[in-house]
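Excluded from the complex is one protein chain; the other protein chains are retained at their positions.
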Amino acid sequence: MIYEIFRQERRGQPFEHAGSVVAPDIEFAEAWSREQYGRRGESVALWLVPRDAIHAVEGWADEFDLKYRRVDGYSIKARLKEARERASAPGAG
Amino acid sequence: MNEQVLLGLADDELVIGWRESEWTGIAPLLEEDVAFSSIAQNEIGHARAVYELLAEDADALAFDRSLDEYRCAPLVELRLLDWAHAIARRWLYETADEIRITSLMDALPLAAKINREEAYHRMHAEMWHERLRHEPRFVAAVEELWPYALGVLPTDQRDALSARVGLPVVDAIERGTHTDELPELWEEMTMVRRSAPAGTQW
Partner (left out) sequence: MAAVEIPHDEQAFLEYVQSGGQVETGDWMPADYRAKLVKFIEMHGNSELMGVLPEREWILRAPTLQRKLALTAKVQDEVGHAQLIYRVVEDLGKPREQCLADLVSGKAKFHNVFHYATKTWGDVGAIAWLVDAAAIISQKALLKCSYAPYARIMKKICWEESFHILHGRDVILAMITGTPEQFELVQEAVNRWWGPLMQFHGNPIPRDEDPMYIWRIKSQGNEEARQQFLEGYVPQIWELGLTVPDPNLRRRDDGVWEYSEPDWDELKHVVTGHGPKTEERLAFRRRFLEQEQWVRDLVLAA
């Protein structure tokens, strides 16, 4: 069975995919991945997941203008400049 | 703390570490090549830690004695380049070593550290034992090495080993004499060191 290995480098950090090992069962998979992903102190924890337990997801529809809900959809510089100019003009405030 | 006991422990770890390094590059699975290597490094690390308790110069103590001054048990001296025997020895040695190390916990502060590191060795040995225990090759190897395994421990600890392994106590191949395999091992182990004067830096 192929086990995918996710490793956490330091406590609090995300578990990241690190590789895979072919092993007959979870005991061997654990023993072997402890070695491959921990013998140099590079991981504090591992998650082992059988490859076929992983459901991959890809592809989002991107048909219409969705910038209203993203940071790059906003350009406030010009208006901000105008507002500041108005606020500091004589007779304002 | 009995120096001879400590030297026996250190020499066992040094020599079994040496034997297990012989699997480098030729273990049946690459993953096991890596695992055996970690185990060998741990053992040599343990040997070094104990040698450092006994002498200023751990390397001199490890390598510069004459053959008959080594206190290793015959079990660790055997060249066992077939997997059934190698794992049988691994399992027997680790089981015996747990008994030995736990008995030293009060007298030797280092014992607790060694014991913690060997937890992984035991996990690994048990994993293989589970897989191989019905395999005739393995069963035969365990029986063949059993008298040697008993020789790792003093007589008063052999019942404990017998209970764990499931074989009756028999006459042991005792610590105190060496197999005819040690001279060749010692030759190779010390050849670079002997090629230069004592005190040479490496």
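Chains: A and B, in written order; residue numbering restarts at 1 for each.
In this section, contacts are C-beta pairs under 8 Å (C-beta built on N, C-alpha and C of every residue); 3 or more make two chains touch, one makes a residue touch a chain.
From a predicted model like this one, the values you see are computed outputs, not experimental measurements.
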**Prompt:** Looking at B:Tyr70, B:Trp83 or B:Tyr148, which residue reaches the missing chain?
**Reply:** B:Trp83
**Prompt:** Which residue among B:Arg65, B:Lys113 or B:Arg137 touches the omitted chain?
**Reply:** B:Arg137
**Request:** Have a look at B:Leu9, B:Ile44 or B:Val76 and name the one touching the chain we're not showing.
**Result:** B:Ile44
**Item:** Missing-chain contacts mapped onto chain B
**Value:** 18, 21-22, 24-31, 33-34, 37-38, 40-41, 44-45, 47-48, 51, 58-59, 62-63, 81-83, 131-132, 135, 137, 188-189, 191-193, 196-197, 200-202
**Prompt:** Given the full complex, what residues of chain A touch the hidden partner chain?
**Reply:** 1, 18-25, 28, 35-36, 39-40, 42, 54, 56-59
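One rule holds for everything that comes next: only the chains that are shown with their structure count from here on.
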**Cα-centroid distance, chain A relative to chain B, in whole angstrom** = 46
**Prompt:** If you look only at chain B, which of its residues touch chain A in the complex?
**Reply:** 31, 34-35, 38, 120, 123-124, 127, 130-131
**Item:** Sites on chain A touched by chain B in the complex
**Value:** 21, 23-24, 27-28, 31-32, 34-36, 39
